[in-house]
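Provided herewith is a single structure, encoded as C-alpha cells, for subsequent inquiry.
In this view, the complex is presented without one of its protein chains, the others remaining in place.
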Amino acid sequence: MAGIMELLGMALGTFLIFSTLSMLYKDNPFFRVGQMAVLGSSIAHFILLNMQTVYNNAWTPLIGGDILMVIPLVLGLLMYSRLKKSTAWLARYPSSVLIGIGTGVMVAGTVSGQVLDQIAVTITDVLNGGGINSMIIAVGVVTSITFFVFTKEHTGVVGSSAKIGRKFLMISLGANWSGELVWYLTQLVGRLMYVKNFLTALMGG
Amino acid sequence: MSFLSKLGNIDYRWLYITSLILTAIPLFVPIGLTVTLSEPVKDYYAVIQDLPEGSVIAVSFGGSAALLDEQEAQFLATWKTIFSLGHKVLFYSTTEDGPMILTNHLGDKVKPEDYGYTYGVDYVELGFSPLGEPGQASFATDIRGVYQVDRRGTPLDDLPMMDNFNNWEGIDLLIYQYTSCTDIEFAVRQWTVPYQTEVIATTLGCCGPMAAPYYPSQIAGFLSGSGAGTELEVLSGNPGPGAAMSDSKSIGILPQLIFIAFGNIAYFAKMYSKEEER
Partner (left out) sequence: MSTILRREVPKIIVMVFGILMILGSYTTIPIFDTIKAELTSWTMTISAVSVWLGAVYATYANYQLYQRNKKDGTVHLIYFVVPFIVFGLQFGAGILYGVESAQYLWYFTNIYSNIGATVYAVMFFTLASSAYRTFIASSWDATALLAGGLIYTLRQIPLFQAWLPGIVGFGEWVMLVPNVGGGRGAVIAAALGALALGVRTLMGQEATVTEGA
C-alpha cells in the first residue's frame, strides 16, 4: 500500500503527464505550468549536483593542500564576468582554456579513431574476404564521402558517386528515424505505465 | 478527389488517438510476444561473459532520468549480469542524473549485496563529475585527478578495491552508457585509440545506427534502445522492465505504419489519376 506522500507524488506526476500531453491538442495554461515547473526543477538539480562536484573535486583538495586547484576555481568564477558588458571580455580566458583543452583532446583522438581506423577496417574487411557485404560497405563509404566534397561540382563521375552516396546516407537517416520513433514510443509506454501504477495504487493495490 | 487520394488528408488527431489507445491496451491485456536476439547484443553479452573472474569493469554512467523508460532494461540486465559473474565494478557518473539513478537502482532494484558484494571491496561508486571528452581523457590517465573521494565522501585511498589502481591499466572493460548520439566518439578517441581498452556501449534506439560504424572494430558490442535491453534480459536470464513494454510497442506502432501506407497510397493514386487525365 503506497504511503500518502508517495500517492500525492504520483497524483502530481499523473497530472503533469496529462498537462504535457495536452499540448497535442493546443497550447494551454496547464502545459505552460508544467513546463515552468520542470524549468525550476532542472535548475535546482543541476546546481546542487555541480555544487557537490566543486566541493568534492576542487574545494576539498584545495583545503587539503593542492594549491593548483585555485586556478580552475578562479577561471570558473571569471565566467561570471560576462554578466557585465565592461568586464565580459574576461570570460574569454576560461573559455579559451576549455576550447584549447577540448580541441587538443579531440584532434589527438580523431586522426586515428575516426579517420585512419575507419578507413583501415573498411579496406581490411574487403581484402580479408569479407564478401559482398564488405564490398557494399566500401562502396557506401567512398560514395558518401564524395557527397560531402563541396569543393568540386557534382558532375560526371563525382556527381554519380555523390548520388549513390546520398542513397546510402538516406538509408542511414531512415534507420536513425526508426530508432527515434521506437524510442519515443517507449517513452509513451513508460508514461502510460506510470499512470497505470498510480491508478493501481489509488485503488489500494 | 478519389477515396484513395483522400487517405493522404486524414486528420492526424485520429493517428494520435488510435496510437494512444492501442499502446495502452497491452498494459492491461498482455500478449507475451517473444523477442529475437541480434548480433550486437550477443557480442555485448559475450564480452562480459568472457572476462576472467574478478576482472575490473568501469561503467561510465551517462544515464538520464527522463530517458529511463528507454534505458532501464539495459542498465538492470547489464548490472545483474556483471554481479552474477563476480566482476568488480567502478561506477562513475557523467550526468547530473547519474547518481540519483544509481542510488535508486543499486539500492533497490539490483542490490550488489544480494550477490555477495561488499562496498569498497567489490564495487565503488564515484559520483558525478561533468566529464565531457577531456574528462574521459583525464579519468583514463588519473582517476584520483578527477575523483579524490567516492560518492559517500570516502577517500579513494581508503577503499580496498582502489589499491594500486588509478588509470586505464587497471580496467579490463569499459561499459560506456550514454544518451547523446555523438558521445560514442569520446570512448573511441579516449579509450580505444590510446589504450586499446575493450569498450562496449549502451545507448538510445536512435543512436544505434550511429554506433554501428564503430562495431565491431572499435566497440565490441552495443545495446541500442529498450528492445536491445529486452534481448539482454532474455539472453542473460534476468527478467526486467523491458519485456513489459514489448507488447505495447508492438501494437502501438501499428497506426503509424498504417498511416504511412495511407500517405503513399494517396500519393500514387493522385499520380495515377493525373496520368489518366493526360
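For clarity, chains are labelled A and B in written order, and residue numbers in each chain start from 1.
Going forward, a residue touches a chain if its C-beta (ideal position, glycine included) is under 8 Å from a C-beta of that chain, and two chains touch if they have at least 3 such contacts.
Bear in mind the structure is a predicted one, so any value in this text is a computation, not a measurement.
S.K.: Pick from A:12, A:63 or A:199: which residue touches the chain that isn't shown?
M.R.: Hidden-chain contact among the options goes to A:12.
S.K.: Which parts of chain A are in contact with the chain that was left out?
M.R.: Touching the missing chain: residues 5, 9-10, 12-13, 16-17, 20-21, 23-24, 29, 32-54, 57-58, 68-69, 71-73, 75-77, 79-80, 82-83, 89, 91-111, 114-115, 118-119, 122, 133, 136-145, 147-148, 165-175, 177-185, 187-188, 190-191, 194.
S.K.: Tell me, which residues in chain B touch the chain that this view leaves out?
M.R.: Here the touching residues of chain B are 12, 15-16, 19, 33-36, 38-39, 64-69, 97, 99-100, 103-104, 129-132, 134-135, 137-138, 141-142, 145-146, 194, 205, 208-210, 212-213, 215, 225, 227, 246-247, 249-251, 253-257, 259-260, 262-264, 267.
In this section, only the chains that are shown with their structure count from here on.
S.K.: As a quick test, compute the distance in whole Å between the mean CA positions of chain A and chain B.
M.R.: Computed from C-alpha means, the inter-chain centre distance equals 14 Å.
S.K.: Touching residues of chain B toward chain A in the complex: what are they?
M.R.: Spelled out, the residues of chain B in touch with chain A are 16, 19-20, 23-24, 27-28, 67-70, 96-97, 99, 127-130, 132-134, 137, 146-149, 153, 185, 188-190, 192-194, 204-210, 213, 217-218, 224-227, 244-245, 248-249, 252-253, 256.
S.K.: Once bound in the complex, which stretches of chain A touch chain B?
M.R.: 24, 45-46, 49-50, 52-53, 56-57, 60-61, 64, 101-102, 105-106, 108-110, 112-114, 117-118, 121, 172, 175-183, 185-193, 196
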